[in-house]
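One structure is given below, represented as structure tokens, and several questions about it will come after.
Note that this complex is displayed minus one protein chain, with the remaining chains in position.
Each chain carries a letter (A, B and C) given by its place in the written order, and its residues are counted from 1.
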Amino acid sequence: MLYRESGQFKSTYAEDQQIFPIRQDRIAMAALLLVAFVAVPLLGDQYWLSAILTPFLVFALAALGLNILTGYAGQLSLGTAAFMAVGAFMAYNFVLRLPWLGILPSFVLAGLCAALVGVVFGLPSLRIKGFYLAVATLACQFFVLWAIQRWGWITNHSSSGVITAQKITLLGYPINTPATKYLLTLAIVAVLALAAKNLMRSETGRAFMAVRDMDVAASVIGIPMMKTKLLAFAISSFYCGVAGALYAYTYLGTVEPEAFTLDLSFRVLFMVIIGGVGSILGCFLGAAFITLFPIFLSIASKALETALGIEISHALVSNLESIIFGGLIIFFLIVEPNGLARLWQITKEKLRLWPFPH
Amino acid sequence: MSGRTIGEVTLSVEGVSLAFGGVKALSDVSFDVREHEVRAIIGPNGAGKSSMLNVLNGVYHPQSGKIKFKEKEFTDMDSHEAASLGIARTFQNIALFKGMSVLDNIMTGRNLKMRCGILQQALWLGPARREEIEHRRAVEQVIDFLEIQHVRKTPVGRLPYGLQKRVELGRALAAEPKVLLLDEPMAGMNLEEKQDMCRFVLDVNDHFGTTIVLIEHDMGVVMDISDRVVVLDYGRKIADGVPDEIRNNQKVIDAYLGVAH
Amino acid sequence: MDVSFFIEVLAGGLLAGVMYSLVALGFVLIYKASGVFNFAQGSMVFFAALTFVSLTERGWNFWLAFAVTLAVMVALGIITERVVLRPLVNQPPITLFMATIGLTFVLEGLSQLVWGSQPHGLELGIADVPMEWLSQKWNINISQFDLFAALVAGVLVAVLALLFQKTRIGRALRAVADDHQAALAVGIPLQHIWAIVWGVAGFVALVAGLMWGVRNGVQFALTFVALKALPVLLIGGFESIPGAILGGLIIGAGEKLAEVYVGPMVGGGIESWFAYVIALLFLLVRPEGLFGEKHIDRV
Partner (left out) sequence: MGTDIAGLDTFPRLLMHHAAVRGARPAIREKDLGIWQTWTWRQFADEARFLACALAAQGVKRGDHVALVGANRPRLYATMAAAQCLGAIPVPLYQDAVAAEMAFPIQNASIAFAFAEDQEQVDKLLEILPQCPTLARICFDDPRGLRHYAGAELLAYDRLLEGGRADYRRDPAFLEAEIAKGLAQDTAAMFFTSGTTGVPKGVVLTYHNLIERSRVVADWEGITDRDVVLAFMPPAWIGQNIFSYAQPLVAGYCICCPESAETVTTDMREIGPSYYFAPPRIFESLLTQVSVRMDDASAAKRALYRYFMGVAQRVGERIMEGKPVGLGARLLYGLGDLLVYGPLRNVLGMGRIRIAYTGGEAIGPDLFVFYRSIGVNLKQLYGSTETSVFVCIQPNDRVKSDTVGPAVPGVELKFTPARELLIRSPGLFKEYYKNPQATLEAKDAEGWFHTGDAGYIDADGHLKIIDRAKDVGALTDGTLFAPKYLENKLKFFPHIREAVCFGDGRDKVCAFINIDPDAVGNWAEKRSMPYSGYTDLASRDEVYDLVRGCIEQVNADLAGEPEIANSQIHRFLILHKELDADDGELTRTRKVRRRHVGEKYQSLIEALYAGRQAVHVEAQIKYEDGRTGTYSSDLKIRDAKVFPPAAGQRAA
């Protein structure tokens, strides 16, 4: 209905391969970015910025990392939280020990460390597949958490294992208010999402998908198995590492190993499943859903409380949340295995064909 | 077949034996393939035809014997190396990437020719963008050649069987191979689709000069388009020669009609 | 390092291993019969234990509580099969795996919703005290309870092995595990079989829940027992019952020995990941586990 595509023909391959070939999509994306970068920091109130939008972006980045590994390269992983932990703690150390480095290079280096750990724990994927690989990544999850708690240097010998993110400045501007933290996160996530989109639509992405769909055929046409799988683990862990660093610096402020438990890995996995396996947009939709849903639930329960006059305990709400989450996962897997991204794609297809059904 | 010249021996197999546990798939098989030739491998079901092909491009590793290709000797071929040497193949039951479109499937055939690093690709810099376009142009030639323009952007899983076979041939062609291994390219096709596929195979051999190693059951097709034929039975080579010789070779007839061994 | 201490640690490890294999058995059962890697087995163990202990605290006697809990678990198995698995029947295994993760969250929420979330002690009338005659003679103190648990596990395994190998249902279960369509084609009522399988898995979960409940107390942490069972599956292979038992023993023993002998050097507390390391080493040698089928993909 909203699309007016006639007249938008492609006369060069560059035009044909762009991310948003339809002008209406480009306009919508530009508007969205404008709102995100300008309107939200100015108008958004502290609570929305610090408690909803920033975590949404951080989780979206983590989901992006996991989606590259599970959605595009087909390697199931339950160790996302571990890579985030490595990212967070290494960032802390880089900022602590090499202050002249600046915030962005420290994040990148933290990401690279996470990527290194990712490659090490990606080695088993060369010989084992499917569930066996998932359980192997669990090993990484527990090992990393154990190592962080045992190895004093990482937490700068803090007795409780808790570290507080230092004050950070970017090009001289202090990053301390919710708005500035939000903007830093947004900038990093936007750049990395664009990089991921470009990667997935070029040779690397195709190699990932080839390995996912039929690895025998992929190796026969010359795609190097080991290099591709380890690259997938490296890139995915880099994204999770940076997400971990942001999780510590722009969202929580103080973080300890217990914040990166298996539960966090599951949350990110849910975002990828509900959002849409194998789609960049899916990561954002999934992250939005998982972040907004509990808030929606608490608002609903408060409304219920006032309406019915009964008191709903906090425990009840959290139990309900867990049941509904689990139920939604099952519901989505049955109704639309490819998640919200697929539903959005179908809607967009219908809009382009409007008023015709086919 | 037609006007082109058949060159020297480019690919040869000497004394290859392959066994899975007790089952002897190939025993002491030797034959050669010349440049620009259409070489057919025939034989009753289970004769070891597909296994031979899988040995040639490194999916199976023979227990003994040598493979010579372009003056290089291999005791067993590794599939990645076979691909970089210019050996491409299609599979008996289609091995396409279901999660991608036709265009992307054929583009994966170009992966060996793409050089850009992940950083260049991530930032979609000049060289990466130019490389993507240049390879897209080459793939469009293949799409035009195989007349599948109308399904260029459809996910491969939705295509009918005949078209999927063509897309798989397209992916192999996109790698611009020296030798093309075709594993029953016309299995399960109707008359019209078979004629199209024969035309494509002959055009590939004639236009690009690609050497073709073809496994096919349809004797009509084999006798029409192949220069030389090697016949396998129970993993052993029982005949090798020009189609006419093979047609009235008693051993071949027995093999097909099932005379007791 | 004297020998008797070593034997004591080894025996303790082996007996703990039996407890792991008890949980692993639940995974194997469901995977063997339906190809579903049921991650929710851990929360089923917790749910069973919680239900049983809550009933006993309300004054129900042991056997009555046991029977009711068993009925609840079997019903839960059947509902799961009907609501979750049937619509996903020909989805790829990865989707089914994720569905069971969803099921885990549902069960955890449900059990705490129904029975509240305070931890309960569980008493089966068997003292967790070392056997006197063993400890005096070779001063090796192995707790009575561990032996009892090992006995129960042994009996359970024998019964299940018999069920799978000898009975008509067992043959049907093995057929379904190999190929759903073929089993259906032969006339085996797939849904009926799956209901039985999930029911039996529920029973195993209950037994495991009781055993672990006595050992660690019935509380949310019980769900992590499943994470202990995973390495057992890695070693034993997902499809084999003997594999689950052997795997359990190896992990149990390996973990205990490492904790005592290797732990101190590295700063202790290695039991969380050490089991996985053992499993990984096995996997690199045999990617399908000890008894798992070799997976050849025909090209």
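Definition applied: contacts are C-beta pairs under 8 Å (C-beta built on N, C-alpha and C of every residue); 3 or more make two chains touch, one makes a residue touch a chain.
Worth saying up front: this structure is predicted, and the values here are computed from it rather than measured.
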Displayed chains contacting the withheld chain: A, B
Contact with the hidden chain (one of A:4, A:26 or A:167): A:4
Candidates B:75, B:93 or B:141 - the one touching the absent chain: B:141
Touch list for chain B against the chain that is not drawn: 2-3, 136-137, 140-141, 143-144, 149-150, 152, 206-207
Where the missing chain touches chain A, by residue: 1, 3-13, 15-16, 353-358
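Keep this in mind: only the chains that are shown with their structure count from here on.
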Chain whose Cα centroid lies nearest the overall Cα centroid: A
Separation of mean Cα positions, chain C and chain B [Å, integer]: 49
Between chain C and chain A, distance of the C-alpha-averaged centres to the nearest whole Å: 33
Residue list for chain C, restricted to those that touch at least two other chains: 299
Touching two or more other chains - residues of chain B: 59, 91, 95
List of chain A residues in touch with chain B within their complex: 12-14, 16-17, 195-196, 198-199, 202-204, 206-207, 209-210, 212-214, 216-225, 231, 235, 278
Residues of chain C that touch chain A when the two form their complex: 37, 83-84, 87-88, 91, 93-95, 97-99, 101-110, 112-113, 117, 227, 230-231, 233-234, 238, 266-267, 269-270, 272-273, 276-277, 279-280, 283-284, 287-289, 297, 299
Sites on chain A touched by chain C in the complex: 76, 124, 127-132, 134-136, 138-139, 142-143, 145-146, 149-150, 216, 262, 266, 269, 273, 315-316, 319-330, 333-334, 337
